[in-house]
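Every protein chain except one is present and positioned as in the full complex.
Labels for the chains are A, B and C, by order of writing; each one numbers its residues from 1.
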Amino acid sequence: MTSFAYMLAALFAMIPAPFLFKAPMRVPLRGAAIAIVLLVDEVFVWLVSSPEYPHYELLPFQMLALMLCVSTLFLGRRRRLYASLATVLWLWIDFFGMLSLSYRGVPFQWLPFAVLPLAFLPIFFMHPYKKESRFFLAVIWAAAWILSFVFEL
Amino acid sequence: MKISRASFLKLLTGTFAALSLFGCRREKSLPKNEHREVSSKPDLSLWQKEIDEARFATPRPESLVMVPRPGIHPKFPDADVRLGMAIDLDLCDSCGKCALACMVENNVPRVNADEARKGRYMHWLELRGGMPVMCAHCGDAPCEKVCPTGAAVASPDGFSSMVYPRCIGTRFCGANCPLHARKFNYTDAAEQGLAAKFNPEVPLRPQGVMEKCSLCIQRLQNARIQAKTFGLEWRGSGVLPACAAACPKHAIIFGNWLDLNSDLVRKTRGRGIYAPKSIAKFLPAVVYLRGKA
Amino acid sequence: MNRNFLIFGLVLLLPSLFAVDSALSIGPASWALSQESFWGTPIADFVFWIGLAHAGTLFSAILLVLGVRWQHRVAFLAELSTIAALGVAASFPLIHLGIPEAFYNMIPVGNARSMYVNVESPLVWDFVAIFVYGTVSVLYLLLHLFSIRNASLEKYRRPFAWILFPLVLWVHTIVSLDFAVTFVPGWQGAYFPLYFIFGALFSGVALVQILVELSHRRVRAVEDLLIAFSWALLAFWMWEANVKAVWHPELLIFGFLVPQLLWISKVREISVVRALVAISVMASLWWERIGLVQPENLDWTWVDLGLASFGIGAFCVAFALLRILLKKFFPQAFDEDVMESLRERVVSFERKKFWISVGVGTFAAGAFAVYFIWNAPAFPGVRMIPVLFPIGALCAGISLSLFAIAELWKTRVAVMCAVLLAVFAVAVGGLLYRGTDVSYTESLTTVESVNPALGTSKQATAELWNARCAACHGKDGNLNRKFVHEFYPLPQTLSLERLDSLGLDSLSKVVLEGRNYMRPFRGRVTDAEAFALVRYMRSLAVQKKGGAVP
Partner (left out) sequence: MQKRKIPFTILWVILAVCGGGLVVWDLTAFPDYIYENPSTLPFNHEKHGEALGLDCSKCHPGAEAGIRAGMPSKADCMDCHNLPLSDSPENEAFDKALLTAKENPFTFTSLLPSNVVFPHGLHVKSGVSCETCHGSAKEIDAGRRPQVRMQDCLACHQGKRGFPQASTDCARCHR
């Protein structure tokens, strides 16, 4: 998988983020919408990546986590709670995914775990609706995304 | 009946005193010997017959890939012993004498007809498509990683050992072994008269534990003990596992991969070293030889 | 409802006890396994039931954390089903074990034999996580029950939910890692943690849907969740089909297409259809676990089916009994009006005590890590983390419960509870530390007369001489005067000259055949050993004379 495809994946993942939680939606419809986003991510990964890439199995879910993280920037209320939950979800996917991969001989990658927890600084210590904290969060998530690819090579 | 507080206290104290006195009794008669009577002079042809049967159950040989020469065990970088074997497939004519020798040396039980139908043979050394396959004693062994109790554990001598009393039969190790070299004691073979104590040195395994090729650990231990009793250092010489000793073509070579003068290292020089594809990346110590390097 | 549940459960449970008995007495041989596929239906049933147990936590803890206003009645129903399902789930791994009575070897405490569990193994994580999940769930249920009676406890529920919420996800993540870390091709998957969590929640929601239908009620939100989760599972199944190239159309039909019926409002109004949809979901998820654990079909025996029936039967009986029992002690929980009024209660958050408990939990997990790194030979690094969180959660949950007890009764009661708990923990830990007396059945050997075959090397012969001959002839070749003087007429000294004049061959014959007072040693030493002994005797004589040892 090339770095370009990887960056493309991030952009592709972020497309639905502003719209997904904008409109009020019924629970089944929203569930279906998120699932369809995930399905599209899966198709995207299937097209641009290959199973030789060690994180291939994880990639659609990492994309989903990134999407959910970014989408919290557009929430009107309870942003603090959902931003932290989305970041934890990302950590969760990465940690347990890499843990199971490490048993298969893929080296465990520490960098996302060094970067992602930094997201809690703006979430908890800055005003959640201010521009700066939103910017910080976006930078941290982007850095986590990039670093988890760069240090894999 | 109503008990006043004072009498209750007295009762309690009395009980404690009695129990404490009972606790001072600190001797015990010997436990019963639970050693089951098993025949030590059984009919070997029964074992031979089962080996021939099991050949049909595993008609396909393992696919082999070339691997580098086994070296230091990753968990014991300072050790100077890494015991292992090389099986010369150019010499092997799959006579099956190794399989029989293995069963006799290690008291490997036979299985009953029902178990045989389900393919639950206990053979530590199997003939898969005529090729002798046993535990490869991986350095980075998948079985050792998942054993919850530490019954499957690496030995500093570079092989993978199995501590039966610690095993509780989760069978995770067997599930995780890509080579399927581990065998589970589904039944109590001694109870059914299918086990025999050919070798008094080796315990019979109870029902519910895993077992596998131990590289004839009893022979290794005895050789080491003998050498150390007389004050000598032991680096894997002067001993052969049962299969290697039984091979009429000397196709099974045993030795220490880290001892450059051992038979194993000398005879594998310039040969093509192969390992089963499924476990090739786990640094096996038991490898196959074929052709030139 | 309770009576019907009990009858239905007993009908399934009683016959299936034969299967359990057979599984325990015959062992793993009684169900479908082979020497290559070592895990069978008990594991699939375990994963299924532990998944169902997640429903209660979802409906009471997770939704509480996420701030969703929810019916206490449904939450309570789900919590009870969690306890019942957890009990059922925990019994399956024990049945699965080859030696069930030795399960305690998985408990991660030290013992006098310096044997530590392998914290790298997912099964240890599993064992700890399920134990903790069970304990904390029971504590949470009790808290819920007491808070109905006593509104002052309400402020502990959300802190407790914050402990339970990650724990429940952690538990199923660990169950998924049982498979994900292996080298079995069908079990590998880095995405398994999320996949298993969603599968578990899906089946749990389906279970709650059935329970709600059976109590003749209607909760639209549960039906909505069912549809939402069916879409999530579709995404996972598609990804699994892509990664592993396996295709399970039956899962897509019964697990995905059938729940979509609920979109049609006319169909959705029929109670039977709603129940059947939930049953179809549960069945397809059970089948999915079976297909995961045993990718290739083995011949099932009656025990396989019996154990599946045991699961359902035991769940129904446990659920009904729990309800009957609780109705006696907590009648308010079954009172419609009381439960309805709870919905309006303001739920505050006991911040200080929550953070103290989190601190206790963190300290406990840290202490465990240090203890293990200190004692166990190889520190497995990051692979230890999965076991740390449940340990921390257990301690945090217990400490929060103690705070709640102090609030409910008195501080003194809470302190005494803590002391009692500590004593109990120390007693159990001590027993585990000490270990059992004889842990192995085929254990003892009878020793008779044996010849230690040492060989005929110089050192071996010296040892043989010391053992066999030195009693009379002395270790150095001089007579053992203590013994010989007292009991025998003194023989001639064995000088070098005398030995040489007799010759080694005839001397070794003396060893074997005996002479005068010396008894024959044939049978106790071999011919070669006899000859080696004679040579050794000569070397001793040479030494005695002051000469060099040849």
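The rule is simple: a residue touches a chain if its C-beta (ideal position, glycine included) is under 8 Å from a C-beta of that chain, and two chains touch if they have at least 3 such contacts.
Values in this document were obtained by computation on a predicted structure and should not be read as measured data.
In the full complex, the chain left out of view touches B, C. The chain that is not drawn here is touched, among residues C:25, C:114 or C:265, by C:114.
Of the listed residues C:2, C:215 or C:466, the one in contact with the hidden chain in the full complex is C:466. Residue B:203 is the one among B:109, B:203 or B:284 that touches the chain missing from this view. Among B:57, B:163 or B:245, only B:163 touches the chain left out of the display.
Residue positions on chain B in contact with the hidden chain: 12, 16, 19-20, 22-31, 33, 35, 153, 155-157, 159, 161, 163-166, 201-203, 214, 217-218, 221-222, 225, 228-229, 231, in rising order. Where chain C meets the omitted chain, the residues involved are 111-114, 409-410, 412-413, 416-417, 419-420, 423-424, 427, 430-431, 434-435, 437-438, 440, 442-454, 460, 463-464, 466-468, 470-471, 480-483, 486-488, 517, 519, 523-524.
Criterion: only the chains that are shown with their structure count from here on.
Chain B and chain C have Cα centroids separated by 23 Å. In terms of their C-alpha centroids, the spacing between chain A and chain C amounts to 34 Å. Annotation for chain A: residues 103 touch two or more other chains. Looking at chain B, residues 145 sit in touch with two or more other chains.
On the side of chain B, the complex with chain C involves touching residues 31, 33-36, 75, 115, 118-121, 142, 144-150, 164-172, 174-178, 180, 183-187, 190, 200, 203-210, 226, 229-231.
By the touch criterion stated above, chain A contacts chain C in their complex at residues 26-28, 30-32, 34-36, 38-39, 42, 46, 51, 55-58, 60-61, 78, 81, 92-93, 95-104, 108. Of all residues in chain C, only 66-67, 169, 173, 176-177, 180-183, 188-194, 221, 224-225, 227-229, 231-232, 234-235, 238-239, 242-243, 262-263, 382-383, 385-386 touch chain A in the complex they form.
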